[in-house]
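Of the protein chains in this complex, all but one are displayed in their positions.
Just so it is clear, A and B label the chains in written order, and each chain counts residues from 1 on its own.
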Amino acid sequence: MIEDLLSLTSQALVAMIPLLLASVGEIVTERSGVVNIGLEGILILSAFVSSLVTFSTNDPYLGLLAGALSGLSAGLLHGFISVYLRGDQIIAGVGFNTFAYGISILGLINTWGHHGASPMVSKIPFFGAPLYISPLLPIALIIAIICWFWLFRTSSGLRLRACGEDPRAAEAMGVNVLRTRFLATLLGATLTGIGGAYIVVGWIGQFTRHISAGRGFIALAIVALSGWNPALSIAGSFIFGFFDAISLYLPVKIQLINPGLNLTSLSYIFRIIPYLGVLIIVSSLFRRGRAPRDLGRPYIKE
Amino acid sequence: MEVLSLKLVEMRGITKVYPDGVVALRGVDFEASEGEIHGLLGENGAGKTTLMRILYGEIKQTSGEIIFSGRAVSFKGPWDSMRSGISMVYQRFSLVPTMSVLENFYLYLSSFQRVGIEEVKRRAEDVMERLKFRVPLEANVEDLPVGVQQRVEIIKVLLSRPKLIIFDEPTSVLTPIESRELFRILKELREEGIAIIFITHKLREVKEITDRVTILRKGERVGTYETPSVSEEELAIMMVGRGIVPAKRSVSSPGGEVMRVEDLWVRDDRGLHAVKGVSFELHEGEIFGIAGVQGNGQLELAEALAGMRRVERGRILLDGRDITDLPAEARYREGLAYIPDSRAVGLVLEMNLMENSILTSLRSFLGRGGRIIWPRASGRAGEIIERFNIVGSVRSQVKYLSGGNQQRLLVGREIIKAPKVLIVSEPTQGLDVAATEFIRSTLLKFREEGRSIILISSDLDEIFELCDRIAVIYEGKFVGIERSENLTLERLGLLMGGVNA
Partner (left out) sequence: MRRIILEVSLSIIMSFFIGYIMLILMGYDANIVFSIVIREGLSNPTYLMIRSTPLILTALAFSIPSLVGVFNIGGEGQFYLGALASLLIAYVTGNPLLSMLIGMAAGGLLSALIALIKVKRGVNEVVTSIMFNWMIYFSLLYLISTYLFDPLMPYQSVSVPKAARIDYLRIQSLSIPIIFPIAVLTSLAMYFLIYHSALGYRMRVVGISPRTARYAGFNPESSIIVSMIIGGAMSGLGGSLLILGHTHAIDSTMSGLYGMGFAGIGAGLLGRNNPIGIILSSIFLSMLLIGGEAAELRARVPTELADALIGMIVIVLSVPYLVRILRVRR
C-alpha cells in the first residue's frame, strides 16, 4: 500500500512539472492581459523539437534548451499577433494548436518516417530513491515562487498587473502596455516550451502523436483555479499530476487482479480521469470575477 | 497681485489633422504662466481636450511647436511630459480601479524614480496634510465614491511635484458643494506657484475660478482675455459664434396621473442598495426632472423603471397597471420608452441604422413564425432619418455616424413610437450646441403633445430649462420634489450636495 502511494506520488511529481511550468508562465501572461490558448500547441511543438535535438546530439539538456527556444518562437508569433496586430487571442491560439500539431507530425514523419512515435531519446536522470525526483522539480518550484514574489511584491510586477486590469490607466501612469504584454507572452511561452521539452527528455522518453493530450488546457484550468496566483498553481499542478498518475496506474492494477481483461482497451476508459477531474473541480470551485479585468482584450491606443 | 509671472508653457501654431481628414485644431496659440488658473473654454468638440492631450504628449501634433520652461520640447508620450513636470487629471480618471489607492500611488511614482512603498506613503501623507483632506489609502479605488476618486487622482498627481496641472472638466462629476471645495484646492495650488489649466464648457465656472480664459471654437482660437474683463454673455457668443438660445417652455397644465412609483428599492451591480425607497407620481404633459450628480442611484432607478433591473421592494404602476414584474420588452409595448445615457448601450454600433431602428420594438416588425419584415424596418428607419434630421442613410453603419447623429437616432427611435412615458438620461451629454438645442426642443415638443417625460440629468441648466417639477436624488433617496418655479440654482446645488436647507 505504502509502496503504491509512493510510486503514485513520484509519478505525480513528474507529471506536475510541465503543468506547473506552463501554468505559471500563463499566469504571468494572463496577468498582463493576454490569453494564450495555444499552450497545447507549444507543448507539442517543443516536445517534437527537443526530441529531434536530443536524438541528434544525445544531450537531453540541449533538448531542454531547444524546447525553450521553440516556446520563445511561439511566443513571438502569438505576442506579435495578439499585442501588436490586435488579433483575436482565442482564435489565434486555437489556430496555433492545429498548426503546431500539423507541423510537428509532419516533422515526425519526415525525420523518422514513422507515423506514431519517435525513437527513444536520452533522458535527464532522476535522483533520490524511493521517491524519484527530477532535478527540474525544484527548479520549477523555485520559478513559481519567484514569479509569485515578483508579481505581488515588486513595483515591476505591479506595473504588469496594471496592464491586465486597466491598460488605459497603466499607460497614463507611464507603463508601456504593449511592450509589457509582449514580453509577458514571451516569458509564458518560453516556460511552457521548457515544460513540453521535459515531457520528452524527463518523462516519456520519446515524442508521440498524443504526447500532450490536452495538458495545455489543463494548465489553463489550473491558471483559473489558482486565482492567477503562481503559489497556488503549485497545489493545482500537483493535484492534476496526481490525476494523471492515477489514470495510468489504475488499469495496470486492475489487470493484475483480473488478468483476462485487455489492457489497451481498459486503459482508454481510465484516461478520462484527468479531464473529468478538471471538469468537476473547475465547475464547483471556480469563482467569477477574479480574472484580470482586461484579460483577452486587445489594447488599442488612440 | 501684480506680479510678473513667468510664462511656463507656450504652444505655437498647433494644428492637428486626423488620418481620416478631420481637422481638430487649426493653428492654435496658447500659453500659461506659473501661479495662474487659465481657463480653456469651448463647446463640446471644439478641440480643448485635443489641444491639452497634445501638450500632455498623448497625441502628436501635425504641425506647430511647444516650448516648456524656455526649451522646445517634443514629448514622446505621457511619461515623457510627466517627467518634465506636466500632469493631467482626466474626466475619466487614470486610476486602476481594482487596486488600492496606495498601490495606484506606488504605480504612479515608480515610473518617475525608484522608490519604496514607505516613501510613497510618506509623500501621500504630506500632500493630504497640505491640502487639508484625506483619502483612505487601503481602499480599492472602485469602491470609493466618484468625488473621493477625483481627490485620489489629484493627490496622485501632486506626488510628483508637477509644475503644470491640466484639469479636464473636473466638475462634471461633482456636486456644487464638492465643486466649491475643488476650487478652494485649486486656489491653494495656485498660491504654491503651480500653473493650472482648467478645461470647461461652463461659463459660470470660468467666471468663478479662472484668472485668464482662452476660447476655442471649431478648432480655432477665438481669443484670450483677463477673466474679469469679459461677461458670461460675451463668452457665450465667442464660444458658439452666436447667442445661445435656451428652449422656450410654455406654462404647462399637467393632466391626470400616468405613472406612479411607490417606495422603490433597487440594488446595484455589487449588491448594495442604490435606490432606497423612492416614490413619485408622473402626470400627462409634464417633464419631471431628477437632478443629481452621476453615481447617486439614477442609473439603477432608470434601469429599474425600464425593466432592465430587478426591483427588490416597491411598485411601479403605469396607467394604473402594475408593471413591476414585467420584463423590458413588455414594458416597451405598454407604452414606456427609455433612452440610456450611453449610446454604446442604446445602440448596436456595429449594425446599420435600419437594424438599430427596430431594437426596442422588435415585435412590431415580425411576420409569421418570427420572421423579420425588413422592408417595414427600412420604412421606419427612413422616417426617423427624415423627422430627426439625421445625416446618414438606412444602411449606414451606426458607428460611423457622428455623436450628434447617433443621439438623434437614439432619441428619434424612441420618440417615434409615441410612448406614453419617456425616460431619458443625460440626453445632451457630450453634444455640441446645435445638437443640444435640437434634442431639447424635441423633448419639449413631445411634452406639448400631452406625453410625459422623466428627465435624469446632472446638467442643472438643462433641468431648469426643461422641467416642470424637479426632484433631487442624493445617495439613493429623493431629497425634495418641487415645482421648478419654486427652486433656485443655489437651493438645487445644496440639495444635490445632501444639504437639506
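Rule of thumb we're sticking to: a residue touches a chain if its C-beta (ideal position, glycine included) is under 8 Å from a C-beta of that chain, and two chains touch if they have at least 3 such contacts.
No experiment lies behind these values; they were computed from the predicted model shown.
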Contact residue for the chain not shown (choose from B:A24, B:L347 or B:V424): B:L347
Among B:V245, B:L272 or B:I372, contact with the omitted chain is made only by B:I372
Which residue, A:I81, A:V121 or A:L160, contacts the hidden chain when the whole complex is considered? A:I81
If the hidden chain were put back, which of A:I103, A:I133, A:A235 or A:I254 would touch it? A:I103
Just checking the interface: what residues of chain B touch the absent partner chain? 306-308, 327-332, 338, 340, 344-351, 355, 358-360, 362, 366, 369-372, 374, 395
Logged for chain A, residues touching the omitted partner chain are 37, 41, 77, 81, 85-92, 94-103, 105-106, 109-110, 213-214, 217, 220-221, 224, 262, 264-266, 268-269, 271-272, 275-276, 278-279, 282-284, 286-289
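The working rule: only the chains that are shown with their structure count from here on.
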Starting from the mean Cα coordinates of chain A and chain B, work out the distance between those two points in Å. 47
Applying the document's contact rule, which stretches of chain B touch chain A when the two form their complex? 58-59, 77-79, 82, 88, 90, 93-99, 103-104, 106-108, 110-112
Can you tell me which positions in chain A touch chain B when the two form their complex? 155, 158-159, 161-162, 165-166, 168-175, 293, 302
